[in-house]
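A single protein chain has been omitted from the complex, and every remaining protein chain is retained in its original position.
Right after this comes chain A.
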Amino acid sequence: MASITLKDLVKAYGDTEVLHHIDGQIADGEFVVIVGPSGCGKSTLLRMIAGLETVTGGDIQIADQVVNDLEPADRDIAMVFQNYALYPHMTVRENMAYGLKIRRISKAEINRRVEEAADILEIRPYLERKPRQLSGGQRQRVAMGRAIVRDPQVFLFDEPLSNLDAKLRVQMRLEIRKLQQKLGVTSIYVTHDQVEAMTLGDRLMVLNGGYVEQFGTPIELYDRPQSMFVGGFIGSPAMNFLPADADGATITLANGTTLAGEVRAGAVTMGIRPEHLIRSEAGPVRLKVQMMEQLGANTLLHGVLEGTQTEMVASLPGHVTAELGAVLSFEAAAETLHFFAPDTQKRIE
């Protein structure tokens, strides 16, 4: 068990800096998800913590020890890879036992720990099989088992569910969460899937272009996104962004309609989540419908803000039918409106 501290962490390849001064505190036993679009540096960050990439600047501390120059083997971590990275020429048992064998743990103890982990993951019947004889989900479990038996201070997950089909992914997601809560091991999990991130993480670190956009609990990120990027990235469908003018008491949208809202005067970008738009005949937000998606539980109306080219989406509960080209009016509660500065894209309180 250990806390992890990232201090002013920098990674550069030659002159190209890919991670810019990352700071973060991960408490003992916490489950932190690093989330961001592809190429944002999230895997690089994880691999630096694992010791598979060198640190260009700053410090990584695991359990108050700076590990920058320690080999992966000496950091007391276990990692689950995206492609599982099982050893193809070894049986499941040998795969799980390998790390223990290297550490010269007694045969009896190895067997005990492997079988205990196999019971937790329900892979006991497959212990004598080779990885190629297993299905994707079973391989995933073996990869987890290999991490568990080591009883490390930290678990690192590098998009471990992205090779599974949708149903299995949801199931494994819950299992990983349950397992982590049961074992209480500090975990860092990398994914590009915001739903996975929201459901798994105690806290989320949103990365974009090598910068930390926001680091907080899923609800904090949803309720108070600190930047337009986080607003658009967390939540599905994505937040609508409408350019607007504010005078301190009212907000004027691009098509001239106004609504009440207290924010500093000047040009702002108003963010409103599709699910926070409420039908209202006299509502100020007027959406011209261009496409509908019936999802059963709710209906997505895609279109533009009437009179402009600004695209927006509304999500309404249940079945809704609307003519294409029709204009529907919506209102939104003041506390569900988010305001961002158009230039810095940061939140305005």
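FYI, contacts are C-beta pairs under 8 Å (C-beta built on N, C-alpha and C of every residue); 3 or more make two chains touch, one makes a residue touch a chain; residues count from 1.
Keep in mind that, in the parts below, contacts and distances are computed from a predicted model.
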Record-based protein name (UniProt) of the chain missing from this complex, from "Na+/H+ antiporter subunit D", "sn-glycerol-3-phosphate transport system permease protein UgpA", "NADH-quinone oxidoreductase subunit H" or "Signal recognition particle receptor subunit beta, a GTPase": "sn-glycerol-3-phosphate transport system permease protein UgpA"
Residue of A:62, A:79 or A:268 in touch with the missing chain, whole complex considered: A:79
In chain A, positions touching the absent partner: 50-52, 71-73, 77-79, 81-83, 85-89, 98-99, 102-103, 132, 146, 150
